[in-house]
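All protein chains of the complex are present and in place, except for one that has been dropped.
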Amino acid sequence: MNPATETRLRVRYAETDQMGVVYYANYLIWMEAGRVDLCKACGFNYRDIEREDGIFFAVAEATCRYRSPARFDDEVIVKTWVEDANARIVTFAYEMRLAEDDRVLATGTTRHIFVSSAMQRTRLPQKYHAMLGITQRL
Amino acid sequence: MNPATETRLRVRYAETDQMGVVYYANYLIWMEAGRVDLCKACGFNYRDIEREDGIFFAVAEATCRYRSPARFDDEVIVKTWVEDANARIVTFAYEMRLAEDDRVLATGTTRHIFVSSAMQRTRLPQKYHAMLGITQRL
Amino acid sequence: MNPATETRLRVRYAETDQMGVVYYANYLIWMEAGRVDLCKACGFNYRDIEREDGIFFAVAEATCRYRSPARFDDEVIVKTWVEDANARIVTFAYEMRLAEDDRVLATGTTRHIFVSSAMQRTRLPQKYHAMLGITQRL
Partner (left out) sequence: MNPATETRLRVRYAETDQMGVVYYANYLIWMEAGRVDLCKACGFNYRDIEREDGIFFAVAEATCRYRSPARFDDEVIVKTWVEDANARIVTFAYEMRLAEDDRVLATGTTRHIFVSSAMQRTRLPQKYHAMLGITQRL
């Protein structure tokens, strides 16, 4: 079983909009920070997969439900885990909470396909399977 | 029936990432450009609703399916329409295509609740109902 | 003499911050939109220089003076011109104005060095010299 990771970040002024809260697209950037940390906890650097294996995790779908607004200078905890994975696709799930009172700010998912640098669909190399919790399907 | 609008934009270098394609969060920013134009086509400026009525369209949910990557300097057409609306909630739908060959880049939806400047849920004022295609429910 | 170009853009909600005005880093993104258009007016696509010649315009310095704030949904005109250029360096200058009343929002400059894809300094190929107004120094 893969671990869930917790990434802490501080809301930047740049991330707010004139509504006085965090602009909705920024939560997807926080999810990215979360899954980079999750990869590290799983035993690999996403940076190295791109560099050394020429494998990219292209986003196929993203969803986000916004529960409560985050504000400038808030500390946010992004909890990330692998929801589902096989040699072709991985789905990450996220829960973003306010550090101060554990209030849920947003939840979301991102589904990724593995592609080559030429953007062709490919399989995740075997050596990463166990790290993402991919088990042999008989 | 509300119209669908088409918003044209040019992919900025800032919007690309090291994969050489547009970073996935930016599609949500393009959706925003689309719905601002749709509001204008429906007969009101989103800017004025905030200023004059103190009503904000807070995002409750966003989804995006990524079909084909957009690249720097591509011209993109964002087609936007109201998928569903009532006095409490409006859902916009989007289709983003490449102007050059009409290839679909992504599709998505955003669901918004109407809130006051204090972030309390509220109803959309009556005068905007017809513009968003909201009909009286008996 | 190289022309100055004018690029029109509409301020996005994403570009505002909780001060209710455009966040200061976004003006540098608008400058990028301006210089991409200027390159086209000069006779080449920046995209093609990267792809075909493997030449990148790496930013060495950027400055921006902010005169008057831009706001959501404002139409902005970015005027761009080559301030100085030689085979090693090009400096672009920018003036950003509000379309509505010609008020100057900001002025700025960016200085770029030409680099290879390996980030090594290089010379701009001869064929682009005239386009950027680079004349032979005897």
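The first chain written gets the first letter, and so on, giving A, B and C; residue counts start at 1 in each chain.
Simple rule for what comes next: a residue touches a chain if its C-beta (ideal position, glycine included) is under 8 Å from a C-beta of that chain, and two chains touch if they have at least 3 such contacts.
This structure is a prediction, so every number in the text was calculated from the model and none was measured.
The residue touching the chain not shown here, chosen from B:16, B:80 or B:122, is B:16. Only one of C:25, C:104 or C:130 touches the chain withheld from this view, namely C:25. Contact between chain C and the unshown chain involves residues 18-19, 21, 24-26, 28-29, 32, 50, 56, 58-66, 69, 110, 119. Interface residues of chain A facing the missing partner chain: 10, 12-14, 29, 32-33, 36, 45-47, 72-73. In the full complex, the hidden chain is touched by chain B at residues 13-14, 16-21, 23, 25, 72.
One rule holds for everything that comes next: only the chains that are shown with their structure count from here on.
Counting every residue number used by either copy at the chain B-chain C contact, over half are found in both chains. Between the CA-based centres of chain A and chain B the separation comes to 24 Å, rounded to the whole angstrom. Chain A and chain C have Cα centroids separated by 33 Å. If you average the Cα atoms of chain B and of chain C, the two centres end up 28 Å apart. In chain A, the residues that touch at least two other chains are 18-19, 21, 25.
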